[in-house]
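Every protein chain but one is kept in place in this view of the complex.
The chains carry the letters A, B, C and D, assigned in the order they are written, with residues numbered from 1 in each.
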Amino acid sequence: MQDVSTEKKEFTPNIVAFCCNWCSYAGADLAGSSRLTYPANVKIIRVPCSCRVNPMFVLKAFQRGADGVILCGCHPGDCHYVTGNYYTRRRMALLYSFLNYMGIEKERTRVEWVSAAEGARFASVMNDFVKQVTELGENKRLTDLRVKEGE
Amino acid sequence: MYRISKEKLNDLYAKINETSGLYIPVKRAGEVNYAVWGEGKEVSLETLKTVKSPKSMFFPQTENMMKFKTDGKNIEVIDVREQFDERRPFVLFGVKACDYKAIEVLDKVFLGDPVDSYYKMRRETTTIVTLACSRPEESCFCKVFDVDATAPQGDVTTWLDAEYLYWQANTEKGEALTALVQELLEEGGETEVATQQAQTKAVIERLPFSNLDLSRFTPENLNALFNEKEWEEMSEACLGCGTCTFVCPTCQCFDIRDFKTNEGVIRYRCWDSCMYSDFTLMAHGNSRTTQMQRFRQRFMHKLVYYPSQYDGTYSCVGCGRCVNKCPQNLNIVKVIKTLGGKNND
Amino acid sequence: MKEVEMKMLERAKALLESGEVARVVAWKKGDFCFDPSPAVFESVEELDTFVYDWFCGANLSKYLIQIAKKEGKTAVFLKPCDTYSFNQLVKEHRIDREKVYVIAVECLAKLDVEKMKAKGVSMIESVEVVDKDVHVKTAYGEETLYKPDVVLTKCETCNKTHQAKDEEIILHERPERDVNRFAEVEKLEAMTEDERFAFWRNQLSKCIRCNACRNVCPACSCVKCVFDNPASGISAKANDDQFEEQLFHIIRAFHVAGRCTDCGECSRVCPQNIPLHLLNRKFIKDIDGLYGEFQAGETTEGKTPLTSFTEGDVEPKDVFNGEAK
Amino acid sequence: MIEETLIPKVGVITDVRKDTPDVKTFRVVGTDGKKLFQHMPGQCAMVSVPGVGECMFSITSSPTNEEYMEFSIKKCGCVTEVIHAMEVGQQITVRGPYGKNFPVEEDFKGKDLLFIAGGIGLAPLRSVINYVRHYRDHYGKVVIVYGARSKDDLVDIEEIQTEWMNEPNIEVYLTIDRPQEGWDGHVGFVPAYVKELGLDPNMTAVLCGPPIMIKFTLAGLLELGFEKSRVYTTLELRMKCGVGKCGRCNVGDKFVCKDGPVFRMTELDELPDEY
Partner (left out) sequence: MQRIGVFICWCGSNIAATVDVEKVAEVIKSEPGVVYAANYQYMCSENGQQLVKQAIKEHNLTGIVIGACSPRMHEATFRKAAEAAGLNPYMVEVANIREHCSWIHKDMEEATEKAVILVRTAIAKVKLNAPLMAGESPVVKRALVIGGGIAGIQAALDIADAGFEVDIVEKNATIGGRMAQIDKTFPTLDCSACILTPKMVDCAQHEKIDILSYSEVEDVKGFVGNFNVKIRRKARFVDETKCTGCKICMEKCPSKKGLNEFNMNLNTRPAIYIPFAQAIPNVAVIDPTQCIKMKTGKCGICQKFCGVGAIDYEQKDTFIERQYGAIVVATGFKPISVDNFNEYGYNDNKDVITSLELERLMNAAGPTNGVLLRPSDGEHPKVITFIQCVGSRDTSGCGKPYCSKICCMYTAKHAMLIREKYPDTEVHVFYIDVRTPGKNYDEFFRRAVEQYGVDYIKGMVGKVYNENGKLMVQGSNLIDNEQITIESDLVVLAAAIEPEPSVRKIATLLTASIDTNNFLTESHAKLRPVESPTAGVYLAGVCQGPKDIPETVSQASACAAKVIGLLVKDKLKTNPCVATPDETMCNGCSQCANVCPYGAITYVEKEFRLGGGKTEIRRVASVNPAVCQGCGACTVTCPSGAMDLKGFSSKQIMSEVEAICKM
């Protein structure tokens, strides 16, 4: 596993990760308690279920300057709420495909299923995603320039 | 009077652009709107009606008014108008007679007391070059509002025919601009312009809406007009969108909103429409709850309230954009025909 | 067309006279031959201004949300494409089917006066359509246009048939055509990301946020739109900021995904002629490709693709251009 | 740089009083500790919390107060909710003054004055009442009728009871809608009370309160023989700019922000019924 956080790079992307409380958030906890590393620019927002994530939240993140948004939930079939992540899967498949249709780089968005037992996978997914977004560079297409005005 | 051959227009634009920004009808993604000129842009002076009117030159769709820096409990107000000083002067090019009249309508609002400094600063640093119409269409009715489409005012008036753009300065600003581009101009064109004007006027006479009767739209009839039962029927198809408002050269309603940045707050204003259901919505009520009321407000404002506030000037200039653009074909002409007076039948 | 109009008028009269319906929703004449408006007729006398011609492109179904709530039954003339919107609204409990009397009327495509004008025709006085020829009389003379060039964009690829009717007035059958309504979407999909971005940037930069697309859209029937609601966190007015332009159209397309019947009104009403239907069609194409063909408004019951799922659905990462990798 | 009315001044909250369960009065001065600007009774100001929004409020303190100005604000929307959560020392922005004031230096001069207020409607009247008190000898008799839903909803009851009621030549009549423990004053609605009091119809009257109260009180006054031309009230509509340009607060050809908020009843009669 490559840990990109140790490489000093000019551009460090800002990554927002939405994690469902029951699987992925717990997976992230396990990554922590296993002392696995992933870059500090990944920040996690806890939601009850991946199906709570509204496309508005994803767009809001990009507006406010996120360079990548990743959505993590239980593996299909393992949803704490039985069917939540099935809806997530459809919504996000369509949303991400649509964003790409509008010319937004598809590497900026991702959905991953991470169970509570997959701490290592959580870390490797995050490392991989950070690497991918770093290579892509800054989000310029879906950001609100006003946000950074005055900086 | 001067003229410049059409082939040389690009040189004219480039010359103007050396010292001033140039705001001119440009075709982008199939539609012609006023935009800042630049090399390679597709200028379209022939287009009779730009989708948006040139009002956005002085009253942009969105405009930052000030910024706030907040630090704990403290607020600092930052005046963004200082950027105006550094701004280049502008030339607004190709304004039709109706749109020029519309700027006069806006002037009364924004330059009246208290002066709107944002508008004023833009207005003062802009030279307006108008362009006479030569091929008006059925939705035009500027004649009703005493606009002469063939002889628009402005700092410079121009006419366009198949070969030349004819040029006449009217004001000091206009003279200055003329001097700047003098090298590209040659004398002549009086007869061509006169011929074109005569032809166009003849067409205007024949336009279906050229003889609308506005006689009932007077302040005395305000309440009577307000209470007409026809408003209900006229507005029943209204979607409550803002198309008519936003393409209108005289509509000037705006909203003031705040946007949170990482550092503070930007307070900006943006176009708003009296056709929108939340336009007059307050926390504890709304003075115009139905679309009929909002529809009535818009046309009463154009034809009665505004004239009552500003010496009888209508705030419609007959450009016909709403006639062309209303999704459901409602428009001010239908209102005038219904309520304007007996000579409309 | 005249015959159809006469028949419709006859029925409207009969329905109003007999008291079977309290009102008829249809179109009324405008100032020209090409600018009819939707209208509600409550008496036989009012029918003087009734019209049904080549320019009645407006979809009447959304008006029924409010109008059908009134006392008594409402009759409405619906073209094939309008019936899908109507059904979708019935499905979403916005219209009480029992209170509406649907008269299905024929449509052989509607004309777009803007396209006609763009062909250089102005001062139009009358229009007659014979087969594929559009004969236009203008103040400057007569011209003939090729009909497929000047129909509304939404009619170009339409193959819709009436999905709801209590009776029908159809004198001419419209032949089934072999058209691919996704051709334009596919063209965009074939572009590079950068090209697509440039395309949409160019188009959406024209947007003036007049909300015509939203307000005309039968799927956008929210009591209060998120964009008008300060509490939603994304409310906005006429911002011409790049992000806001994108946000509005992305969220709008997403909100109607699975519910959009592809009636094409959004593109018809856009004052800047932004091809908004290409946004909605992308969702439709993706849904068809990924989850099986689905046409919103075919039925008045059942779930939409976004409110259902299968266990084997494709993973988001495997979706590209509407197909699973 | 030319002046711009839309750019506000920064104000500091120096005092917060809780008047009723949903009304608080905020005292505001400039960052230099001085009063932000001069105004006349009945005029309004735009108060804002950057990032939240702006709202128009009538200035409730008297112009004769040279130290500060006050706003009595009822909690009823997102801006007011945020303002209500503010504490002493916090800053807000203020711009104004806007609108036409009560004709205190013209029509009111030398007249007997009747002030009738309901609930938060006292806010704009406080300014004019205290102005009149300050220039007491310029005016005749002063009668104040003030009512609210309950005694807890009477705004500024302390000032009324300790100052106004103890002043000679000022008659104060308080009423609440329903009987309440600890209240031994009048009980009943304002319109009825006004009729009960049998007031002198030659007074110049100012009405302020909820539309329904104004409607019935006006009817009562007319019955008593008051003339419409000598009855004033204030209107409240949605405002954004405050200077008659943004286009939303008009009633017919009048803008409430610019031509109001003070209107003579006869003026209102000429306007279309849309407020």
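Convention: a contact is a pair of C-beta atoms (placed from the backbone, for glycine too) under 8 Å apart; a residue touches a chain by one contact, two chains touch by 3 or more.
Predicted model, so just to flag it, every value in this text is computed and none were measured.
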Self-check item: Omitted-chain contact residue, chosen from B:N286, B:T313 or B:N344
Solution: B:N286
Quiz item: Of A:M56, A:C72, A:V114 or A:V133, which residue touches the hidden chain?
Solution: A:M56
Practice problem: Just the residue numbers, please: which parts of chain C touch the chain that's not shown? | Solution: 69, 91-94, 220-226, 229, 231-233, 255-256, 303-304, 306-308, 311
Exercise. With the missing chain put back, which residues of chain A would touch it? List them for me.
Key: 5, 14, 16, 21, 25-26, 28-33, 35-38, 40, 43-49, 51-57, 60-61, 64-66, 78, 80-84, 87, 91, 123, 147
Quiz item: Residues on chain B that touch the omitted chain in the whole complex?
Solution: 70, 72-73, 260, 262, 285-286, 289-290
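Methods note: only the chains that are shown with their structure count from here on.
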Exercise. Please state whether B-C or A-B has more C-beta contact pairs across its interface.
Key: B-C
Exercise. Just give me the whole-number Å value for how far the CA centre of chain A lies from that of chain B.
Key: 46
Self-check item: Approximate Å spacing (C-alpha centroids) for the pair chain B, chain D
Solution: 39
Quiz item: So what's the Cα centroid distance for chain A and chain C, whole Å?
Solution: 37
Exercise. Check each residue of chain A and list the ones that touch at least two other chains.
Key: 146
Self-check item: chain D: positions in contact with at least two other chains
Solution: 78
Exercise. Name, in rising order, each residue of chain B that touches chain A in their complex.
Key: 67, 69, 259, 261-264, 266
Exercise. Spell out the part of chain B that touches chain D in their complex, as residue ranges.
Key: 65-66, 68, 70, 73-77, 79, 81-82, 109-110, 114-118, 120-121, 219, 222-223, 226-227, 252-258, 260, 264-265, 267, 272, 274, 279-284, 286-288, 293, 297, 300-301, 304-306, 308-309
Quiz item: Which residues, counting only chain C, touch chain B once they are in their complex?
Solution: 30-32, 35-40, 58, 63, 114, 117, 122-124, 139, 202-203, 205-206, 208-212, 214-216, 228, 237-241, 265, 268-269, 271-274
